[in-house]
Each structure stands twice: as C-alpha cells, then as structure tokens.
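Here the complex is missing a single protein chain, while all its other protein chains stay put.
A and B label the chains in the order they appear, each numbered from 1.
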Amino acid sequence: MTLEAAAGQALSGISVGMVLFLIAVGLSIIFGTLKVLNLAHGSIYMVGGFLCFGFTSALAHVPGAFWWTLILAPLAVALLGGLIEILLLRRIYDQDVLYQYILTFGLILILGESCKFIWGVGYHTVSAPWPVEGKIPIWGLSFPVYNLFLIGCGVVVFLGLLALMRYTGLGRMIRAVTYNREMANALGVNVPRVYTGVFMLGCWLAGLAGTLMPPMSVVALGSDMAVIIECFIIVVIGGLGSLPGAFLGAVILGLLTAFGIYVIPKLAVAFAFLLMIAILIIRPWGLMGKPE
Amino acid sequence: MTKRLARTFPSHRLTLLFTLLVLLLLVPLILKASWASLATEMLIMALAGCALNVMLGYTGMVSFGPAGLYAVGAYTTAILLSRYHSSFVLAVLGAPILAGIVGVIVGWFCVRRSATYFALLTLAFSQIIWTVIFEWYDFTGGDNGIVSIPIPEFFFTISYCYYFTLAIVAGCLTLLWTIVQSPFGKTLQAIRENPGRTEFIAIHLKRYQLAAFTLSSVFLGVAGSLYCVFSGSVFPDYAHWVKSTDMLVVCLLGGFYHFAGPMVGAMVYILLSKLIAKQTMFWMFFLGAIIIFLVLFMRNGIVGFISEKLASALGRASESGAKEGSR
Partner (left out) sequence: MRKALVFAVTAFMVTILAGGLAAPVQAQEKNPIVVGFIHSMSGAMSMYGISSEAGGQIAVEEINAAGGILGRPLKMITRDDKLNPEVGLREAKDLLLSEKADFLTGTISSAVALAISNYIKRDKKIFIVNISQSSSITEENWHRYIFRIDTNAVPYWGYAPALALGRTWKDKKIVSLGFDYEMGKNAIRQFKEKYLQIVPEAKIIDEIWAPLNTTDFTAHISKIANSGADAFFLSCIYGGGELAFTKQAYAFGLYDKMHAIQPCAGDVETWHGVKKGEPYPKGALATCRYPFWAIQDPKNKAFVEKHNKKAGFYPSYGAMNQYVIMYALKAAIEKVGAVDTEKIVNALENMTLDTFVGKVPIRAYDHQAMMPTWFGIIDFAPNLPFPHIPKAEVVGEESYHTVEQIKQLRGGK
C-alpha cells in the first residue's frame, strides 16, 4: 500500500468514524447524565433519517430545502424525545437496568413500526445539497465533498458540546446533575427539567445525525438495529458519559474498519466486541471516562 | 430430597400441580396437532425463561445475553448429531454440559463487574458467540445454519415430541425448584436483596453469582437442545440479542419474582405474538406497546399482578405474611 493510498484510507476511516461519532454522542450524553441505556437511540436516529426525507420532499420546491431540513428535522426529533422522556422515561429512572432495557426495546418496536406506517416499506434517498455535493481530488483519490462536510460537522459538534459543557451555565448545571443529583437538587437546580433537557439534547444529536446521513446513504427500515450495537461499542470503549471518549472511540472504530479490511476482514467485527469486553473488564469506565 | 420437596409442597399445592400435569398430558389428545406443536414451543421457552430467572429473579443479575448459551446448547446437539453422528442421548446430554462450560468461562469474566457493566459484558459475549457461529462456516454452517439434523424418526410425530419435551422440561423445572428452595437458593435471594450485607456474613459473592450464572447456562443449554430436536434445524439468530430480549420479556411478562412467572410469561408471549401477527402487519407496534405497558404498570408481571390483586381482594393479611416465607 502506497503512502498516498494509506493516507486516503485513513481519511476514509476518519470519515467513517465521524459518522459513527455523530450517531453515538447522543447516547453517551444520555447515559452520562441520566444513567439510562437507551436501546432506542438507533431508532431515534432512524426517525431523524425519515424526517429528513419527509421534510426535503415536502420542501422540494424551496431553495436550500436540505438546509431548512437540517434545522427543522433535529428539532422535531428533540420534541419527540421530550415527549418520550416526560411520558415514559421519567418513571424508570433509578430503576434496575432491566426495565430501561426492556422499555427502550419496546420503543424500538413502536418507533420502527410508526416509520413503516408513515413512510412505507421501500427505500428512500435524499440528494447531497449544494454546495457540498461533488468531489475533490485528495491524495490521488476522488473524495466526495459531502464526506469532508461530515467530518467538519463531527468536529464542530464535538467542540460545540465541549464548549457547552465547560463554559456555559447550562453546561454547568448538566455537569452538576451528572456528578451529584441530590446535591444539585438541594442547591435549587430543577433536576427533572435538566433531565428532560439532556434527553432532548441527546435526541437532537441523534436527529442531527439522522438528517446528515441520508445524502450519503439510504433511509431504510432496519437501520436502527444496524447502528445500535456499534453505538454501544463506541460508548463503552470511550467511556459511558465521556464526550472526548465517544470521539476517541468513534475514531478508533472508524480506523479499525478502514484498515481492518486490509488485514483481518473476517474477524474485524469480533475484534470490536473483544475490545469492548477487554475495556469492560480492565477499565470499565472506558478510555476516557472517570471511575465512579 | 423428596422430603424437602414434600415440605415445600403442602397438599393443596400438590393437588393443583397434579391437575396441571394431567392437563398437560392431555394436550395432544384433546387439541389439534398444531396446538401440540405450539405447546412444545411454550414449554421450551418456559424452561429457558425459568433458567434465565435463576439469574434474573433470584440473584438479581440482569443478563442481556442468555440467547448465546441457548444457542450453544442447540448447536452442540446439532453438531454432535449431524457431524459426528453421535447417539441421540449423547447429543442431548452434551448440550447442557457444553453450555455449562461456556457459561462458566463467560460467567467468570462477567461477574467481575456488576449491574450495567455486567449486562453489557453479557451482551458482548453473546454477540461474540453469534459472530463465531456466523463466521465459522465449516463447523457451524455459518449463516445457512444446520438443517436436516438426523433426529430419530420417533420425534417426527408431534405428540411424541411433545411428551418428550414435557418430560424433560418437567424434570428440569423440578430440579430448578429444588435448587432455588434450598439454602443455596436462599443465599442467591439474599444476594439480590442486599449484596453488601450478604458479603458481610461471609458469603463469597462472586462464587455464588458464578454458580447462578453457570446453573442458568446449563438449563438454557437444555432448552436450546430441546428446540433443536423440535425443529430439526439451528440458525445463528438463536444467539442474537433480539432473542435474548424475547427471553427477558418472557420473564418480565410473567413476573420474575415468582418461580412460575416465566412459565406463564412464555405461554402468554408466544400466544400473543401469534394472535397479533395474524391480525395486522404492524404487530410489532402492539408488541412494543404491551412491553412498555408492562414495564410501567405491571412490573411484577402477570403473576405478580394477579397475586397482589388476589391478596388484596381476599383481604387476607396473613397471606402476605405467608407469602414472604413460602417463596
């Protein structure tokens, strides 16, 4: 493999990783603060994808339809998340992880079937919008501009969230609730509202990922099941609740895929699980998480 | 053991149990053959559920990966029969043994951690088992599974297969009942209630948890083996996390604080799936809604729910006192 080819492959790996990061970061935040393992995270992402298709179709004659959708669809998903949190999730906080798992599994079924009911069983596509369509020659490869755009989005989202957590009042509240819920409550923080807010943020992120994905991929039933396990792997490797951890975990997984197909294609999948197991046993709080 | 059995079974319970057994024996005779087939499936799922419940309900260990051990049992029987042409008895006995061995190994790793991390570990191991089965085409048939397993012709008759399954399941359940009623079982429940205190009274927590995990695995292996005999084929999806979720729902549906919970859960779950699927293309929606309803409003499952309602309706305060001691 030439240096150019290796560089091109690394770029592809980072692209794959950024896509995964965008999908997984919402799960990490939700788990970090709410301590809820949201199995339905993949389904919320899928709803985002279908909404992207829905909005872009409805706004087809509006110039810049995709960009409007990028604003509207994640908001819609966040609202859906808020509904889910208030009506359902609230009742199972502090409950055994079993209930969270099964409740969110029930959500997978409901969300999936709703998508099928509204949008049918076929595949849907969305075109890459101006100005990020087309390709650029990089390192001897014709690389799609949209993938570069996604890499940019991933970095922006990561930095934005870091800034939110570290420098804003809202971020401080969220961190306070994460570290010590009772104390935060005693200090006058409206904990239930923060919880709802964080869940909505996580869903907004999932919706954003779901909206960004269709131009380079496909909107289809079953995409929720396909991503959720990968999300779990990333979040575990990076550290449940750690933002930089999710970023690192996603990049690792992306590069593993990109170079794994050169080296050990067959066992690449199992390798990710083995890494997950190793981390859970040796350092369960992940590469960048904090021990509880 | 019989004396202990007798002690845990006062006469009215024995009558009930006897009636149940008679009814079960009559199933193939009074119902159509397709019901006998469905009943066989229910029995197998009931065993799987009760096996999982040893970990879940009795020891408080939430596992996301029971299907992995179930598949190990199924594939052991399948491979012994089709590849090594072993005797039927050996193939069926091999399943729980191998499932137990895999269970000990997997369990040893998993019990290092608790709660969420434990659950994630079981999920990861279960997915590794799935991947191994899926990839190792030469040995396990890969994604094609193994079909045309040389099962003795005896089992082609649905009622014979049913009786065989009934016998094995009844035997296993009796064994499980004895185990959970024993001091060992009481210790497990103590671990569930308050692990810290239990450790304090010199119980080696991890050893008991590992024992529970292994016990669960052994009986999950039996269930898997029975399903292999019943269907004559095995597929990698027997190990998939969605199948694990089915088992968890069965336990939750029936009520995992009662021994009989998973049995009721298995029956209702399979029946419901079948009935709803016949009505609508969107049956998964209703299943999801039922599951959510369960978690929010019927956390003790059907059996728990009925128990509570019956107890309050009959207004027997003494009953609740007796309930504490008689489980």
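By our rule, a contact is a pair of C-beta atoms (placed from the backbone, for glycine too) under 8 Å apart; a residue touches a chain by one contact, two chains touch by 3 or more.
The structure presented is a predicted model; accordingly, all values stated were derived computationally and were not measured.
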item	value
Per the touch definition above, residue among A:L212, A:L243 or A:A258 touching the missing chain	A:A258
Residue of B:G49, B:P96 or B:G261 in touch with the missing chain, whole complex considered	B:G261
Contact partner of the left-out chain, one of A:G64, A:G140, A:G160 or A:P192	A:G140
Interface with the unshown chain - residue positions in chain A	1-2, 5, 8-9, 11-13, 15-16, 19, 116, 121-125, 127-128, 133, 135, 140-144, 146-147, 215-218, 220-223, 225-226, 254, 257-258, 261-262, 265-266, 268-269
For chain B, residues in touch with the removed chain	12-13, 16-17, 19-20, 23-24, 27, 30-35, 37-38, 41, 134-135, 137, 142-145, 147-149, 153, 156, 158, 227, 231-233, 235, 237-238, 255, 258-261, 263-264, 267-268, 271, 274, 277, 281-284, 302-303, 306-307, 310-311, 323, 326-327
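Heads up, the rule we're going with is that only the chains that are shown with their structure count from here on.
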item	value
Distance between the centres, which are taken as Cα means, of chain B and chain A, whole angstrom	34
Touching residues (chain side chain B, partner chain A) in the complex	56, 60, 62, 64, 109, 112-113, 115-117, 119-121, 123-125, 127-128, 131-132, 135, 241-242, 245, 248-249, 252, 282, 284-285, 287-292, 294-296, 299
Complex interface listing, chain A residues touching chain B	37, 88, 91-92, 96-99, 101-103, 105-110, 112-114, 116-117, 225, 229, 232, 236, 240, 266-267, 269-270, 273-274, 276-277, 280-281, 284
